Structure formats: structure tokens, C-alpha cells
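A protein chain is absent from this complex, but the other protein chains hold their places.
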Amino acid sequence: MSSKLNSNIPKGDLRDKWSQYKSEIALVNPANKRHIDIIVIGTGLAGGAAAASFGEMGYSVKAFCFQDSPRRAHSIAAQGGINAAKNYQNDGDSVYRLFYDTIKGGDYRSREANVHRLAEVSRNIIDQCVAQGVPFAREYGGYLDNRSFGGVQVKRTFYAKGQTGQQLLLGAYSALSRQINAGTVKMYHRHEMMDVVLMDDTTDAKRGKVARGVIARNLITGEIERHSAHAVVLASGGYGNVFFLSTNAMGSNVTASWKAYKKGAFMANPCYTQIHPTCLPRSGDHQAKLTLMSESLRNDGRVWVPKKKEDAIAIQQGKKTALDIPDADRDFYLERRYPAFGNLVPRDVASRAAKERCDAGYGVNGTGEAVYLDFKYAIERMGAKAVESKYGNLFQMYEKIAAEDPYKMPMKIYPAVHYTMGGTWVDYNLMTTIPGLFATGECNFSDHGANRLGASALMQGLADGYFVIPYTIGGYLSKDIRTGSIPTDTPEFDEAEKTIKERINFFLSNKGSKSVDYFHRKLGNIMWEECGMARNEKGLTQAIEDIKKIRADFWKEVLVPGKADEYNPELDKALRVADFLELGELMCRDALNRNESCGGHFREEYQTEEGEALRDDENFAYVAAWEFKGVDNKPELHKEELVYDNVEMKQRSYK
Amino acid sequence: MSWFKDTLTSSIGRKLIMAITGLGLIGFLLVHLIGNLALLAGDGGISFNEYAHSMKGSPVILIGEVVIFSGFLFHIIDGIGLVISNKKARPVSYGGGANAKTSTGSKIMGPLGIVITVFFILHLVDFFYRAKIADDLGLDANNIADLYALVVEKFQSPAYVAIYVVSMIAIGIHLNHGFQSAFQTFGLNHLKYTPIIKFIGTAYAVVVPGAFAFIPLFFYFTK
Partner (left out) sequence: MNFTLKIWRQKGAKDSGQFVTYPIKDISSDSSFLEMIDILNNQLVEKGEEPIAFDHDCREGICGMCSMYINGHPHGPENLITTCQLHMRSFKDGDSITIEPWRSSAFPVIKDLVVDRSAFDRIIQAGGYVSVNTGNAQDANNIPIPKTDADKAFDAATCIGCGACVAACKNASAMLFTSAKVSQLALLPQGQVEAKARVENMVAQMDKEGFGACTNTGACSAECPKGISIENIARMNREFIKAKLSSENV
């Protein structure tokens, strides 16, 4: 392990680590908490839950979101559900089984201790959310209902129709609203974090430079603001928008974690990207965003393409439809290749299988990039009414967008970028390599390894926000009770503010001719082609050069209208895309470094004869944590070895 | 008692005033109609005049009148107040129109209210004032004030009949929305009962104003 990386995993038996550690962690006295400030960036599941919990505990919290309200964070878009090892269905679920499924689902590239903790607290999350009034689906007896998700063989997913993320987020938002009302949390909406400010630790010189605040930009007035705190928590989500087209919200961006990276927080496994198998295929160049259809659809929908090439070609040319293909001529390729899990294989497996069929020429729309997800069989089996009650809102959404009735015609789906397992490196306490700077939720890298199982993102966001960071941050802040309030009139704040103002002025005075989107689209194209579902050395090497070129062009040619002191969404975009253009290169470097295939990272050079991912545990069972060394310099790689004491590393099989 | 004031001046409280007074006035209309049906007795006005006479002098009737007048007054004043504050809630109106799907009655309750108020004043001046305050009517065969003759005389004018009929249509539309709306304001909305309430409201809004409108038409066409 690199000398700069210490995962701080507590000693002891895996099952007792967390409870033992929790009872030994240093505490901050209730009377002292209100003198300690915490900044939380982002108000999704992780950030909203953390800010609310900090407020309840008595800390002085400042929470920031770029949207017009904390309720709009993109956690809201999660559809399917949230996992918890409750075993309410009496089907043999347990904390260990959830832990094991998550490690295996992540293709043995996540940290045992973190994942076990996640599985442990998963049960508390459901309790907490129900107590808040989150209306989970129930059975007629009044007890909670569960459904099954990809990559597992138990029913442990709690859900609220196709709007689970929304309901959970509104729960966290209501808890946050309560603290705003109580005055413990001050909310800054339509504010974007521009930089993190580090200062020498005045009370404990051993800690060196620590995070002491942020520079934020008020998106309405354009004002650059200084905010100080004793600790900063990033909960700013993932960076899937580096691909331009993704299922992320339009505003989702990497800026907060990228600024942290440039200030010394390592970026871990940035190439681990989840491509979600069930999204609506793209329809043309005008497209600005891709829409996800919940994975829960694979519970009852069957995925297929035509068996015969001539049928596929006829469909592509619009001469035939799905209804013209008899059952015997349909290739249910997931059921064929993976009889044990069938349509419910993990996301990475399902996505690659779809790409494989489409690359072979069996795609079923004009672009040749779509497969069918068919409910005919479910309707025959349980009736249209039952299908409607389970998936009605998803079917309605599909019909609105695709203008086809999924009760009659099979849905057309194709994989799209959805989630990023990689992110800011954190230790067991969720602290980054910058003391006092924490990262939670999708923003960090810790729990999903190389592939995230369905219904685990909500679990991780809320676990981090409600049940992990409220404890672990105390251990850090217990040393800050004598620090007093942090001034903002320091050279460090001056410098950070100056840098960001210069960047803004540059954009507004640059005499370019191309809009920000023009460059973002170009970057996205390269990322999708070379660093998407399948990667290879040649493509990645070329991509790194291409991205450098786009970046150079961007700084020469970008055109940003408007002024700095007004609501200026083009300027917001320019500031975000500037960071994506640097991140894209790092992702390619990470993908190039990882000479193996694992989970969402598939290198064409490393596959089994059947086309499955081929891991190299001997050489790559580590977390690749990258240290920034300058925009035009190679970043430095630090390795955190992954040690598996409790599970045996096996070739992942869903056959 | 600040809670009481707070309740009644809140947005829901002001709607409650509209609902309570509205339902009261709806009830009053039925009582009024039953009395008016005496006009159709065909006895040259004897029973109608007796009925009108019985409405004078008793303290019970006086209290009733005060209640009804305050009902009108509160309903009108509160209604005007609501219209003003609701207008204030949208200072700039839409340039592209407002095409939300709603029943027409609900959107024009204010204008209907103005029509009804004008009619109400006219009606008071013509009948209530003459019979109860000026008390300058001639006497009928029984030596009591002959209100019937005044009614017959008024209903000879086609313009007067038209005003009456149009006003009754306005009341009908106003009631059709107002009746069920009052229950909604009280919080009485139920899968089983709301359709029944709506049916009763519509039936009432057709039958009662319809019967009121029938009387002038009857006198005009049978003169």
C-alpha cells in the first residue's frame, strides 16, 4: 500500500468491526457541537441525510445545492428500489448475504469492511425512512413488500412503485427542512461549489493542511462567496455527464470533487462506469439526455433479438416489427447465456450482452442499437392488470417518450451511462486524503467495486448520510473543539477566490465561436466510443490525445455570452465542462492502466473464450488512487491493496 | 381569541365563511321558493298575501331576516375580498391565455356574484322595501296589503321578466359550483359521497332557480 494511503480499517472480526469502532470513536460534547461548523456540498440522499443528521446532533451546518431546491437532487430519479437485509420475505437473507452479493456484484474490487458496514446499516435505513413517513409499497396485511433485483437470488428490495428515489429523497429533504426550520442548517440553494480551501491546522500541526472552507458561487447573482467550516463533506454525486449523454440530470457535474482532486484528494478507480442496460435508445443528434427505465422491468420482461439476421435487417429497415417474429425465431439471449439468473443478471453483464448482439448486427431499430424488452409473456402469465399495477407508471413514461404502447409492442432498450462507481478516495471514516474533507454517496468510490448492483446506490447514499458519517466525522472534529470559528479573510481564501474570478473573466472575455455544448458533445463521443462499454489499449491511447486536443480547442474557441454578475447558465456549463475535459483524460488513463476486465470496466484484450470479463486478481486486486500533478502532467498512481479475508475471490458466474 | 380571527382570516377560513354563508343562503332560497309557490295558487292572490302578511311583525321573522341579510353581506364582502387578494396573487397575467380544463362555473363565480348582487338589490327595492318598509301597498279583499297585485304588475314587463330569468340562470350556475364546492371546503370529499353531493347540487341548481324563473314566465304568458 502506498504510504500516502491509509484506509484506517479497524482491526477485529469483520462482523464486529463497525460496532466496536463506533463505541470507541471520539465524541464531541453536545455543548461544543454548536460551535463547530460543517459544510455539506450537495443535498441528495447522502448530503441531505448527512446535513439533517448533523443538524439534529447540534452542529452548525451550511448545506449547498446548485438546484433551486434541495428536493431536486438527482437521487430523486432512482426508480427501482433500495436493498436492505431485513429478511422480511423469509427467503434466507442476512447481513452476510447482502455483503457477499455486493462484493461479488462488484467483481471483487471493493473493500470488505466498508461493504459489510453498508449491509449492517441497511436495516436501519428502512426503519428510519418508514418513521419519516416514506410510503413504501405494502402488502394487504399492511406489512412492507419487497421485490427482486439483478444479481441476487432473494427479495430484499424495498420500493415505492417506480419512484423509490423520489420518496427517499423527499424523506431526507423533509428531515433537512426540519433542521432548516430549527436553524441548525443554513441552506444555500442555487449555489455551486467552486473550490475547497485548505489551511494549516492551528491546533494540531501534525494534520498539516486541512479543509477549512469552500468558495461558492451564487448562480443567481454571480457573487463569489467565502464559507468557512471545521470540516467539508462532499456529497456532490457522480460524473456520468462526462459522456455528455447519460441518465444523469443535466446539471450533474464533477466540479466539486474535481476541485478537491486538484487540491490533493485522490481520485479512485475513475474508469469504473456503470452502463445501465435498460435505457431508451437514442433517437438522433438533437438528444441531450438519455432516459432510464427501471431495472425492475427485468423481473417480468424478457429480453430478446431476432434469431435470424434477415429478420433483424427487415426490422431495422422498418419492413417488419417485433410482432412479425414468431417465438421460435426469437433469441432470448440472456436466458440462453445465463440460465441461472436469466434476465436478472447484473447490469454490466446485461449491457455487454446487448452490445454484443447489436454489434453482431441483430439490433432492432433504425440505428441498429436497440434490443427488445417484451412483456407479452408476463401479460399472458398474470394478465395486463397485474402488469399495470406493477409497472403502470413506467409503461406510461415509455409511451410518452417512445410513442409506442408497451402493452402491445415490446419496449426497445439500449444501455446508457448511468452511475460511476469510481470517485474520490476515502478511508473507512469516509475522509479523503485531505484531512477534514469527506466524501459520501456516489461521490466517493468505496462500496460498489467495479460494478454496482441494482438498488444499492440508494442504500449507500443513505447509509453514508444517516449512519456512517454522523459518527465518523465526530472522531475528526473532536480535535477541533478549541479551534474556534474559522476566519475567511485569509490568504488561502484570497487566492482561491482570485483563481476562480480569473477563470470566469477568461470565459466571458474569450473571443471564441463555439458553444460549450459543442465541446461537451465531442468529449462525450470519444468517451462513449473509447471508454464506454468496451475499451482497448489502442483506443484509450488515442482518446487521451484526442481529449487533450479538444481541451486545447475549448480554451481557444469557447464562446460564453452574458456577464459574471447575473444568472448565466452558459457560464455555469463552461465552468463544469472545463473540469469534465480534465476528468475524461484521467478516466482513460485509469482504464488504460487496468490491464484486466472487471465489472463495468471491460478491456477487449482481457476476456474469456465466451466473452466474459477476465479479472487479474494477482496484479489488479487494488484500488487505483490517482494524485493530481498538474493538468498537463501525468497523475501519480497510488495503490490500495484489497484484502479478502472473508470471501473467496472467484470468477463471477451467473450461468 | 386571536386563534379565532386567525382561522377566519386564513385562506381556508375565508373559504369557510363563503361555504357556511353560501349553504345558508341556498337553504333560504328553498324557503323563499315555497312561499312564492303561493303565487300559483290561482286564488287571485289571497293565499300569497296571507303568506306575505304572516312575514311581518313577528320577532322570530325579524331575527331570521337579520341572519339572512348578514349572510348575504358576509358572503358578498368576503367574496369581494377573496377576488381582490386572489388577483393580487397573480399580478402579471398570461399572454398566451389560460386554458386549463375546468368547469366554466367555477371560473366565473365572481362575475356571477356581481350579477346576482345587482339582482338582489333590485329585488329588495321592488318588493321587500315596498312591502315591509314603505308599506304603501293597496289592500286586497281580506284587507291586508296586496303584494300579489304588485307582483302581477311587475311581471307584465317583458324586460323585467327577462332580467329575472337571466338572473335565475346566473344563480343556477353559481349554485351548481357553490353547493359542491362548499362541501369540498368543509373537507367532505369522499369517493362514495362526492358524486351524490354533486348530483344533488346540480339538481338543486336546476330545480330551484328554474321554479323561481317559472313564476314570472307564467304570469307574463297568462296575462
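Chains: A and B, in written order; residue numbering restarts at 1 for each.
Keep in mind that, in the parts below, contacts are C-beta pairs under 8 Å (C-beta built on N, C-alpha and C of every residue); 3 or more make two chains touch, one makes a residue touch a chain.
Just so it is clear, the model here is predicted, and its values are computed rather than measured.
Colleague: For the chain not shown, which residue from A:E139, A:D324 or A:E605 touches it across the whole complex?
Modeller: A:E139
Colleague: Which residue from B:N49, B:S167 or B:T185 sits in contact with the chain not drawn here?
Modeller: B:T185
Colleague: Hey, which of A:H189, A:R576 or A:R652 is the one touching the hidden chain?
Modeller: Considering the complete complex, A:H189 is the one touching the chain left out.
Colleague: Using the touch definition from the top, which of A:A31, A:A131, A:A205 or A:A328 touches the missing chain?
Modeller: Candidates A:A31, A:A131, A:A205 or A:A328; residue touching the omitted chain: A:A131.
Colleague: Can you list, in ascending order, the subunit B residues touching the missing chain?
Modeller: 2-3, 6-7, 10-16, 82, 85-86, 88-103, 106-107, 109, 177, 180-181, 184-189
Colleague: If you put the missing chain back, which residues of subunit A would it touch?
Modeller: Listed in rising order, the touching residues are 49, 52-53, 56, 67-74, 76-77, 86, 88, 124, 126-144, 160-161, 163, 165-167, 170, 173-175, 177-178, 180-181, 187, 189, 220, 247, 249-251, 283-284, 286-289, 291-292, 396-397, 400-401, 403, 466-467, 470, 513-515, 517-518, 559, 561-562, 566-567, 569-570.
Simple rule for what comes next: only the chains that are shown with their structure count from here on.
Colleague: Subunit A to subunit B: how many Å between their CA centres?
Modeller: About 63 Å separates the centre of subunit A from that of subunit B.
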